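Just passing along the structure, written as structure tokens.
Yeah, one chain of the complex is gone here, protein chain that is, but the others are all in their spots.
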Amino acid sequence: MSEGTAAGVVRGYLSDNAAGASPEIAAAMTEAAVGLASPCGSDDVSKRVGARMAEVFEHPVDVFPVGTGSAANGIALATLTPPWGSILSHPDGHIANDEAGTPEFFTHGAKITLVDGPNSKITPEALRAAAVYRRGNLHSVQPSVASLTQAAETGSVYTVAEIHELSEIAHEAGLRVHMDGARLANALVALEATPAEMTWQAGVDVLSFGATKNGAMTADAIVSFDPSLRTELSYRHKRGGQLTSKMWFQSAQLDAYLTDDLWLRNARHANGMAERLRARLALHPEIEMLGDPRANIVFCSFPPMLIDGLHGRGFAFHADRWGPGVVHLVTSFAHQPEDIDVLLAAVADILG
Amino acid sequence: MSEGTAAGVVRGYLSDNAAGASPEIAAAMTEAAVGLASPCGSDDVSKRVGARMAEVFEHPVDVFPVGTGSAANGIALATLTPPWGSILSHPDGHIANDEAGTPEFFTHGAKITLVDGPNSKITPEALRAAAVYRRGNLHSVQPSVASLTQAAETGSVYTVAEIHELSEIAHEAGLRVHMDGARLANALVALEATPAEMTWQAGVDVLSFGATKNGAMTADAIVSFDPSLRTELSYRHKRGGQLTSKMWFQSAQLDAYLTDDLWLRNARHANGMAERLRARLALHPEIEMLGDPRANIVFCSFPPMLIDGLHGRGFAFHADRWGPGVVHLVTSFAHQPEDIDVLLAAVADILG
Amino acid sequence: MSEGTAAGVVRGYLSDNAAGASPEIAAAMTEAAVGLASPCGSDDVSKRVGARMAEVFEHPVDVFPVGTGSAANGIALATLTPPWGSILSHPDGHIANDEAGTPEFFTHGAKITLVDGPNSKITPEALRAAAVYRRGNLHSVQPSVASLTQAAETGSVYTVAEIHELSEIAHEAGLRVHMDGARLANALVALEATPAEMTWQAGVDVLSFGATKNGAMTADAIVSFDPSLRTELSYRHKRGGQLTSKMWFQSAQLDAYLTDDLWLRNARHANGMAERLRARLALHPEIEMLGDPRANIVFCSFPPMLIDGLHGRGFAFHADRWGPGVVHLVTSFAHQPEDIDVLLAAVADILG
Partner (left out) sequence: MSEGTAAGVVRGYLSDNAAGASPEIAAAMTEAAVGLASPCGSDDVSKRVGARMAEVFEHPVDVFPVGTGSAANGIALATLTPPWGSILSHPDGHIANDEAGTPEFFTHGAKITLVDGPNSKITPEALRAAAVYRRGNLHSVQPSVASLTQAAETGSVYTVAEIHELSEIAHEAGLRVHMDGARLANALVALEATPAEMTWQAGVDVLSFGATKNGAMTADAIVSFDPSLRTELSYRHKRGGQLTSKMWFQSAQLDAYLTDDLWLRNARHANGMAERLRARLALHPEIEMLGDPRANIVFCSFPPMLIDGLHGRGFAFHADRWGPGVVHLVTSFAHQPEDIDVLLAAVADILG
């Protein structure tokens, strides 16, 4: 695979899902290909992943490997809301924008209600109002689950205290808390928090555990901290077409991902690449740094000639979605400092 | 991975999804892990798989990789029936028995109607009646799609002529034809037919193309021969949580699977192992061969002491589902003649 | 309205839903049309119906008026089964045959599993097996609710003891019990049981309370004996498009229906008409009485010339569905003894 690279330089910043996979994960797949195993999750590797996740999160967990983060979100949310419920999401939420109705499909038509706040993060005030909006009113969908994206879409990160507060508001109003952790590891290393602190200790009920964007191939997982949801999650997972017969090929990825902190190392690396980029871009007066990105995302405003110039030189990144001139660059475990420097040199060159 | 093996001998015959993966496929994954690629199917490997499939089937096709055969069936069927339709399936059909309502989920509640016939195959007579059952009657679900499993669950195989006839009956009644090809390659080599002959030339509209059971890791695909279904399939595939961002990791498997006829070689091998087993088991008067298996399945009746004896020696196979004493053994690319012979020796030993 | 009548004689026996409505119910509607009322069930008549139902059933109940029995069944069943559940129904069940997938729609794709028995009634043996079929097996839909039709489609009636036994089997296996009471009153008077004895005392959790077939216009109701289901039923009822703003027009029908035992008087009358018909038809050696009808249904076998002859003289009834020559005649509150005698005279005349 060599798309998005030229002369060995990675020029792709569209998303961290454009990177390949960590060598450790590829090796685990090769190893998993040998011999036989028991189907549908009863194999040894899948059991080991369950145990490892419980250790990482310092809590009993139920783990359901899935092929996409959208499926993780859909199945998790369907378990946390009835069809007549509403899912409280930030307007920037992936579930609200980029899943073509996947949550609506899995939940049988629950409604995504937008709850705003700066830097792609829901504020306590907004959640407090939304959590009780028309509660008990038969003519309205009923607030049922708050979904927090960690790290958020523009690179910001909820602090542990913020998650605590939001979860408390949700739980007090009778809602459940879901965390969309497509970039969970990037948030973890940004906060220097433990997985436990950032999830169940802060009130998260069910987690979409992302691995694909951070070095895996085709494996994410639903991680539930509430054993009372196990049966329902199991059937929704099977019925949703996500119970793979050779589950050990997903488990092998998750296993390698958690081994020797590969997931945290990859995330730390990706965050560092973004930091390197942000620090140097900020030196250009023509560039306005935006938001509050702390994970592997650079969010800023470029002059049009810079956008055009970089695109012309083969750099790939989003430059349209959040307004004119606003750009969004995502780094991954696959970017090297040299790659970043090539980009920075191009920026300097274009800006003159 | 070494479950189901002891002293290097494969003793697992529960299903072909208990085997690992072909080395060619593992190698393709390792290669795909390097570098970047474009997300969501716009990468080069995915495009190559599309072209290769068109070549293999001698027809323009739309290809949608999926993580499970259940998802392939669910999405394909949802595109071929309205929610108020009925899906005509043999009572032995995987969609009718083993998917915990996946087709009902993806189709938003279409009904699976059973259409019988010997050897797990629908008969023309039965289909002819079912295809027009209460047609146009507002009080009844409407027959909308016939789903044929090829190879069928007990190892039998529809001939090309049979598929032709069934498709013609279906199409004349206004129904669509779906083929559940979880074991497509095994049927192909059993019939010595071309992929084209056994599918679209015989009237199949949409195919669930199985690869996982025959050497892949986590990749099956929907293959559509009708371009008018492309848009609907695309959105159902995305919305069903099956559009992976790193699709090239599924495409790489499919690509290797089709390269140098790996899929046909694996299937020929698996069928041969079943044939070896069937031929020798038939020599025991205590064993009654059942059905009409031609693919990688052995279907027969064992005396209870033989079932118990084999289970006791670590052989794994299904021995309950089709009636007392009826056993179902599935061979795969991973079985070697020596493995078969170990099983046969044990049978001879137990039967005395 | 004068369809199905000629010279003042009622000749329609297709279904009891072909009759008009009792004068008491028409009068209640006229009265309800005057003045204003509170919308969506907060009106006085709706409250009175709730109280009256609790009195009739000698138990606290939640009552949800609906426009069709299919909607009652759909909403009730959706509350009693998860989408991955199965609904155990007799093959003759209205939910299995005549609702074009309404239960599948309201339940988001639960599966109707057929449980057989003579005279359209599920047997304890069959239910015992079906209630635990593949329980806990992730690959299969899970038995969740048994649905009993009372009176059954061919006119037979479950005894109170039979309902008791079936409910016990269901509850012991963790299933819920639904009663489709489209002809509830006809069963009640046939058994000379109290409403309490035949429903919650015998184990019924939720009842589809039929009124339309027995003298009402457009009103049936869901009656729940389990207060823990109230909230879910409320939202499913609203979301299913069944919460009418002028609910008092349905409540007025139910109110009149229960007043002065109109419902039981109508049912007793209809049953008597069927009894009169059965008794005299049985005297013809050419006619074979079938099944075990006790409600307002006549189920028997006619020679072809009798079917043709009666149809030719304008009598309407079903003569095809249960096999060649098998006829199904339904009487209602609207048939008079003279109507029956006109039919009997025609039979005698044709049979010569």
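Order as written gives the chain letters A, B and C; numbering starts at 1 within each chain.
The criterion applied here is as follows: contacts are C-beta pairs under 8 Å (C-beta built on N, C-alpha and C of every residue); 3 or more make two chains touch, one makes a residue touch a chain.
Here the structure is a predicted model, which means the values were calculated and not measured.
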- line: Contacts of the unshown chain among the visible ones are A, B, C
- prompt: Of the residues listed, B:11, B:213, B:236 or B:276, which one is in contact with the missing chain?
  reply: B:236
- prompt: Who touches the missing chain here, A:13, A:64 or A:105?
  reply: A:105
Field: Touching residue (missing chain; options B:23, B:83, B:272 or B:309)
entry: B:83
Contact partner of the left-out chain, one of C:18, C:54, C:114 or C:344: C:18
Residues from chain C at the interface with the omitted partner, ascending: 1-5, 10, 12, 14-15, 17-23, 25-27, 29-39, 43-45, 66-71, 74-75, 99-102, 105-106, 212-213, 217-218, 235, 238-246, 248-250, 334
Message: Even though one chain is hidden, which residues of chain B still touch it in the full complex?
response: 40, 82-84, 108, 138-139, 142, 232, 234-236, 238-239, 243
- request: Name every residue on chain A in touch with the hidden partner chain.
  value: 83-84, 97-101, 104-105, 107-112, 138-142
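Note that only the chains that are shown with their structure count from here on.
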Query: What chain lies closest to the overall centre, CA atoms only?
result: B
Task: Measure off the straight-line distance from the CA centroid of chain A to the CA centroid of chain C, and report it in whole Å.
output: 51
Statement: In whole angstrom, the CA-centroid distance of chain B from chain C equals 43
Query: Residue numbers in chain B touching 2 or more other chains?
result: 99-101, 105
